[in-house]
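A quick write-up on the structure given underneath.
Missing here: one protein chain of the complex. Every other protein chain is in place.
All chains are identified by letter, namely A and B, in their written order; residue positions are counted from 1 within each chain.
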Amino acid sequence: MLQVLIATGLVLAISAAFAAVLLVAERYLVNYGPCKIDINDGTRELDVRGGDNLLMTLKGSGIFVPSACGGRGTCAYCKVRILDGGGPVGPTEAPLLTPEEIESNVRISCQCKVRNDLRIEIPESLLSVREYRGKVERIRDLTHDIKELRIKLVEPEKIKFVSGQYVQLEAPAYRDNPAPVFRAYSISSPPHMDDTIELIIRLVPGGICTTWVFELLKEGDDVKLTGPFGEFHLTDADSEMIWIAGGSGMAPFWSMIRQMQHDGAARPCRYFFGAVRRRDVFFLDEMRQLEQELEWFKFLPALSGPEQGAAWDGEIGLITEVVGRHVQGDGEREGYLCGSPGMIDASIEVLKAKGVSDDRIYFDKFA
Amino acid sequence: MILAQPATQIEPGSALNLMIILITATLTENMLLTRFLGMCPFLSISRQLKSAFGMGLAVVFVTTCTCFLNSLLYWHVLVPLEAYGVPAESLKLILFIVVIAAFVQFMEMAIERVSLGLYFSLGVFLPLITVNCAILGTSLFMINKSLAGLDALVYGFGAGLGWMIAIVLMAGIRQRLARARVPEALEGPGITLIVAGIMALAFIIFQGMIKL
Partner (left out) sequence: MKQSPQEARIVERMQPGVLSRDGFLGSDRRSLGEIIDTDRSALEGLGVTQERLAARMAEALKAAEAAGGAPVKVGEHLLAEHREAMGRIPSPFPGEGVFRKGEVELTDERTGVKVLMTPLSIHMVAAHGFFQGRGSRYRTEPVLLCDVFDLGQPAK
């Protein structure tokens, strides 16, 4: 009996001793202590606790670097330049970076652990990105698969942005989704409505965020979003603008046109809206109204696959064909595009064929 | 080329002794090809040369250190305690596993802290190694052969080295196999085990060299 006790005691003692060693090791080895992060050469300095990855650490200090995969190291949107203290490039980062990027110290911030003081460089605009809490004021259906969300900002109460920028909406954990994700949507409300954000959202089959918006989100719900992000915006030029967008791509333009109306701007503009069937067209009445008020604005919707017998007296054909038909002759023009990459590529082709130079065609590269 | 009679007694602690231990552990009693221990990671990690090499290095490191630590634990703690009725033979299994697991955990933390470069190349394999039976096997064989101190250290190193040689060879062969026409039913584990068997046959040539 005594033997059993001694033997058991010995095993317990040795196991406990090792456990203690591990706990002490963890306390000293894994604890990275306080670290300083210098952003943009002293523009901002953060005092943070080391040990977490850079993306999350920055987020904890109110700096929101865009990410589509929630820090899992697959989307490569969270690139940040680490000038000092970044350590070697890890095996999960290397496949996502080009040799030139690695050379210039660009890193995937969600895969870099903060272990010591860092000097980093991020785009200036990211420093004015904030996290907003809001309440859903209104949800309405625009088409069978597109909804408009109106969100009243609660904290902070106002947002400052430029038409064409986007926000990242947080879809919380829900039945099909174990952890919050962020998805980008262009702001469709004009900047002068600075206490509200409107978004135009199209249902994506199997989409984490859109399933939540379409099936679970209700008026009065609280939402979180970060922003504003993006470099897509109108220029100061006077030349005619050709806008091409369909479906939820209307969002930035819905913001732009209402802001221009508010500012009393008068810049010649033709908006080509591509859709497949009559039921995919929305805001038709609102656009016709704007055309009446603003004589420099023309709205040209076109259906590429209208059903037989549908009442439609507008243009018919692929939107790029319609653009080709209407844009004639010489003239300084600028192109603004919003839509899927396929549609953007085709639109760039037709605009270039009409003499619009490459550097005068703008689109949001995030989409 | 060392030619020694079977079960030759050579003066312990001498360089020749250590050399014999090393060669025995690496070649004639190869952990993987003679004893068939550590087959799991051998089959799953040996597809690519680079990861096989990384895994092999990690195994060498862990086997060497844990064999030495376990020899200290056994000969200097357990055996003296036998006087108090502690059954060293029965307890060694549990305690060796505890040592190996704790060591690997500790090493993972230490390597990540000290050298990120090293962590990226072999640190990711460390959690897989804890359950590699070749590591435990090395310690147990070391007890069987009554090796201690420096002998145990060299034995551990040799065992790990032998395992690494085997997995690197296998990875090289598998990379070539990728282009060969293997019958459908044998693809994957089937052909790998056949190749392992053939490699084991080849390693039999070392058998007659030395006996420890």
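One rule holds in what follows: contacts are C-beta pairs under 8 Å (C-beta built on N, C-alpha and C of every residue); 3 or more make two chains touch, one makes a residue touch a chain.
All values reported here derive from a predicted model rather than from experimental measurement.
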* Asked: Which of A:I14, A:C35, A:L54 or A:A76 sits in contact with the chain that's absent?
  -> A:A76
* Which of B:S44, B:S146 or B:Q207 touches the chain that is not shown? -> B:S44
* To do: Taking the full complex into account, find the residue in A:I159, A:A346 or A:I361 that is in contact with the omitted chain.
  => A:A346
* Structure fact -> Touch assignment to the omitted chain, from A:N105, A:N177, A:S239 or A:Q261, lands on A:N177
* May I ask which residue of A:V204, A:A265 or A:L294 touches the chain that does not appear here? => A:V204
* In the full complex, which bits of chain A touch the chain not displayed? Write them out. => 68-69, 72-77, 92, 94-96, 176-179, 183-184, 202, 204-208, 211, 246-249, 274-276, 304-305, 318-320, 339-343, 346, 367
* Since one chain has been left out of the picture, which residues of chain B touch it in the full complex? -> 40-41, 43-45, 51, 124-125, 127-128, 184, 187-189
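Definition applied: only the chains that are shown with their structure count from here on.
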* Asked: So in the complex, which bits of chain B are touching chain A?
  -> 73, 77, 81, 84-87, 90-91, 94-95, 98-99, 102, 105-106, 109-110, 112-113, 116-117, 120, 124
* To do: Using the touch rule from the top, collect the residues of chain A that touch chain B in their complex.
  => 2-3, 6-7, 10-11, 14-15, 18-19, 21-22, 25-26, 29-30, 87-88, 90-91, 115
